[in-house]
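Moving on to chain A:
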Amino acid sequence: MKKVWKKITAVLLAGAMTVLASGCGNSGGNASDSSSASSDSGAQTSDSGSAPAAEGKACTIGVAFYTDTGFAVDSTKAYLESLSDTLNVKFTYTVLTQTDEAANLTKIQELISSNVDGIICTMDLGMTSIIQECEAAGVYLGGYLCDYDTSFNTAYDQVFKSEYFVGTATDGQNPDDVTIGNTMFESLMEYNERNGDAPITHVSMAIFPTWAFPAQQIGADQFVAAVEAYNETAETPITVDPLNEESDVLAFAPIDTTYFAKHADSQAIISFAAGSAFVYPTMVQAGVDSSMKLFTTGYDGGEDANFGTTGKGTYQQTMVTAVESVTYPLVLLLNKINGAEFSDQPAEAERISTAQYVINSDEDMAQFQKSCFYTKDAANAMYTPQDVLNMTAYGNPDATYADLKGILSTMTIDSIK
Partner candidate 1 sequence: MAEATQHELVIEVKNMCKNFGPTRALRNVDVSFYRGQIRGLVGENGSGKSTITSIISGMQKATSGEVFYKGAAWNPGSMVEAQKAGISMVLQEANTIPDCTVAENIFAGRFDEFSRFGIVNMKKLNKAAQEILDSFGISHIRAADSINRYGFEDRKLVEIVRCVSDDTEIFVVDETTTALSMEGRQLLYKLIHKLKDNDKSVIFISHDMDEILEQCTDLTVLRDGEIIGHLDRSEMDKPNAEQVIRFMMVGREIGDAYYREDYDSSHGDKVALELKNVSLGEIKNFSLKLHEGEIIGFGGLSGCGMHEIGRIAFGLEKLESGSVERNGRKIKGCFEAIQSGIGYVSKNRDTEALILEGSIQDNIVLPSESELSRATFISPKREKQMADGEIEAFRIKCGDGRQWVNTLSGGNKQKVSFAKWTAKGSDVLIMDCPTRGVDIGVKQFMYGLIADMKRQGKSIILISEEMAELIGMADKIIIMKDFAVTMELKRDKDLSETDIIEYMI
Partner candidate 2 sequence: MKNSGNIIKKIILSAVFPILMFVVMLIITAGNEKCYINGKLIFLSADLVRQVIINSCMTICVALAIWLQLKNGRFDFSGGASMILTAIIAGNVGLMTDSPVVALLVAVITGIVLSCVTAFVYIIGRLPIIICTIGMTLLYESLTYLVSGGQGIRIFYSQAHTSVFGRIPGVLIPTVLAVAAFVLFTYFTAAGRKGKVLSNNQRAGVNIGIDEKKNVFVTYIFTGIIIGLAAIVYVSQHEVAPQSGLATSGIMFSYIVPVFMGTFIGLASCDVVGIAIAAVGMEIMNYGLNCLNLGAGGWQQIIMGIFVLGFYAFSAQTDRIQAFMAKRKKAAKSA
């Protein structure tokens, strides 16, 4: 008998633990009284006719990340939390899968269930059904770090024309205006200028499959075109190994060591695919990390140890999207929630390319290390909470959509404070 009760107590204890743990989560996340705030907002969202207060109503915004860890996630969280008090917003987070629509739909449904008024979603997978959910529940959706290319091309009417979709800030690889190929070429040129005695004359490339990142193939073509244009006049022409469909297209697995045999003469890898996770490890394993250079995108942490002239100097370029670009969907969501609108608000939602931190020298790296992205400290952010409030239509009657769009193009390496 005693044993039986013991067992039952164990189950109840487990239940109690759940409650306790959730308490921890809340207190850790946000100091403001969340329960009253969220229940208020649920009631208020519907009557959008009432006059908005300058600081906006209390509301909750769910943020769905594409991965659960990493610099981008942590610094975005840090930045958003710093905005929480001023904007009167509580943020809750969830993680989406990168390959499973149904799982993502469930995650978004759970977010909606937890009484969010808006969602920032960093993935474009299962979006048609997700937007239907948002429409049904009266929840607004914005994008960040994602080009929503699938939706843009195959479900424009359902997604971009939906009144619940506010638009997305892409991570600089918007297929409409690809610049990454030129950026890579410029970084290569800069490197060769700095290292006139040993310039890079032979490079190879790596990209993710076109179906996932169409911009990368375009970028690669752009890069090849730029090199060809350069070679017409250059004394030391640069050879580019053409993209091998099999070995150079990474199916979201690290490149293979045979890559180096297949590109035996290559001195540098121009990786449009995320290099620190998919290219660099293999370089270290094959022992070519000091003899070859890597030009790539993204920052996972630790790249600075071998960047430029530091360490083995493998990394010569990387590109990062500023976390502050999250203000684009955030401001648009807050406008909707508060029933305000810019005077120049476009009729349909847009996808806007964010300018990138292009880091291709020691100085750039030093500058980057001061950014909100790197330090995960909102005190280093380019825009303060008050700045963000001033971007909204309800917080600042003079604010315009054009200004908001303009802000995205300011987020370059030079603008880091």
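Assume a contact is a pair of C-beta atoms (placed from the backbone, for glycine too) under 8 Å apart; a residue touches a chain by one contact, two chains touch by 3 or more; residues count from 1.
Candidate selection criterion: all candidates are chains of the complex that A comes from, given by their letters.
Predicted model, so just to flag it, every value in this text is computed and none were measured.
For chain A, the touching candidate in this complex, among 1 or 2, is 2.
Of all residues in chain A, those touching candidate 2 in their complex are 68-70, 74, 246-247, 251, 253, 256-258, 260-262, 264, 276-277, 280-281, 284-287, 289-290, 300-303, 305-306, 311-312.
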